[in-house]
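One structure is given here, and the rest of the page talks about it.
Here the complex is missing a single protein chain, while all its other protein chains stay put.
This part shows subunit A:
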Amino acid sequence: MWARAVLLGYRSWMGWHRGFTSKTDPQGSGRVTAEVIEHLERLALVDFGSQEAVARLEKAIAFADRLRAVDTDGVEPMESVLEDRCLYLRSDNVVEGNCVEELLQNAHRVVEEYFVAPPGNISLPKQDEQQPFSHN
């Protein structure tokens, strides 16, 4: 499941960089660099703790790369399968809300009627602060 999220992050990163062209991957070798790993970890908050995980990622990317076998020259990319649907416009009336108790049931911890979260954003330790682990 996480692999899909990470793949999305990777694709998104590469895609926005090159504007979704269907050219061949300039990386060629299929190895994922340490820099990219660190980047993905920060974006997706997933911890690549082992060489096995990185290898699995590389295999997943290679698998998805088979999409490039499809010739999409001259085809306008779709944004969503709903592209030609009508966007429904709702009238500006209040019809929901007022369900504090139900919502708070899902929370692990509450204080009065607030959700409780850890302070701020827990930032990832920097690359050199992590356990020494070679990505290559």
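Quick notes on this one:
Please note the rule applied: contacts are C-beta pairs under 8 Å (C-beta built on N, C-alpha and C of every residue); 3 or more make two chains touch, one makes a residue touch a chain; residues count from 1.
Quick note on the criterion: contacts and distances are computed from a predicted model.
Within the choices "Glutamyl-tRNA(Gln) amidotransferase subunit B, mitochondrial", "aldehyde dehydrogenase (NAD(+))", "Myotubularin-related protein 9" or "Transcription initiation factor TFIID subunit 5", the name that UniProt assigns to the complex's undisplayed chain is "Glutamyl-tRNA(Gln) amidotransferase subunit B, mitochondrial". Although one chain is not shown, part of subunit A still touches it, namely residues 8-9, 12-13, 16, 39, 42-43, 45, 79-100, 103-104, 106, 111-121.
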